[in-house]
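Comments concern the structure below.
Every protein chain but one is kept in place in this view of the complex.
Up next, chain A:
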Amino acid sequence: MTDQPLLSVSDLSVSYGPVQAVREASLEVRAGEIVALLGANGAGKSSTMWALVGMAPRTGGRIVLDGRDVTGAAPEDVVRAGIAIVPEGRRVFANLTVRDNIRLGGVARRAGDPHGPLQRDEVGDLFPLLAERWDQVAGGLSGGQQQQLAIARALAARPRLVLLDEPSLGLSPRLVGEVFELMAELRRRAITLLVVEQNVQRSLAIADRAYVLQGGRIVLSGDAAEVRDSEATEAAFLGGRTTTRTTTTTTVTG
């Protein structure tokens, strides 16, 4: 494995008309890592995620996936290059069956992936209930099952990197635990994760590294433990003074 990060974002800016949601944010994700993207509501986390898949109005910056420049690429090409998104609110296709949700997730399988379409038994391996409900309509699934389906739909693209936007939002405490266990399981399967989470403590417990966004800027980055202990993290969530501090990054690629 080379030292080159799987995803390298430099000076990303996103604007919705006059509203600048992300300001010159730079971040890196290495293969096999779980990286947490933290921040208060409106800090620019989701905008960053959507910009990575080419669906938010990017006004500047560069996005490189595995050495390939995907800046300005259409969503269909970004997905084929290897980034899949699990959006906030799950957004499963409620009127389609589990099977057809996963079929659409596999429309843009990564070029050069040897595995072919995601099969029912593979889905059942991670999500037994989804395999059981294979021919049921997604709208009839529980919230937790819909979250599983949203993740399975992303995995159907055979991605290198999965963007998880608020995967535990709106789930019961028990299901939240399952979501975090699942992230660990995905890492064991060599899937790299960039995670946006409201649940700061839990995400820092599982993540290798973290970035903290405040007002669209990255105000802190570093090892998960360092970010957890930093005062700037607290300030970012309480909306306090803007402290820009970058701790050294010491993570070893795993």
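One rule holds for everything that comes next: a contact is a pair of C-beta atoms (placed from the backbone, for glycine too) under 8 Å apart; a residue touches a chain by one contact, two chains touch by 3 or more; residues count from 1.
Keep in mind that, in the parts below, contacts and distances are computed from a predicted model.
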- Under which of the names "Response regulator transcription factor", "Integral membrane protein", "Branched-chain amino acid ABC transporter permease" or "Acyl-CoA dehydrogenase" is the non-displayed chain listed in UniProt? "Branched-chain amino acid ABC transporter permease"
- Of A:E24, A:D66, A:D100 or A:E122, which sits in contact with the chain we cannot see? A:D100
- The listed residue (A:L7, A:V79 or A:V176) that touches the chain absent from the view is A:V79
- Touch residues of chain A, complete complex, unshown partner: 53, 55, 74-76, 78-80, 84-85, 87, 91, 93-96, 100, 103-105, 107-108, 139, 153-154, 157
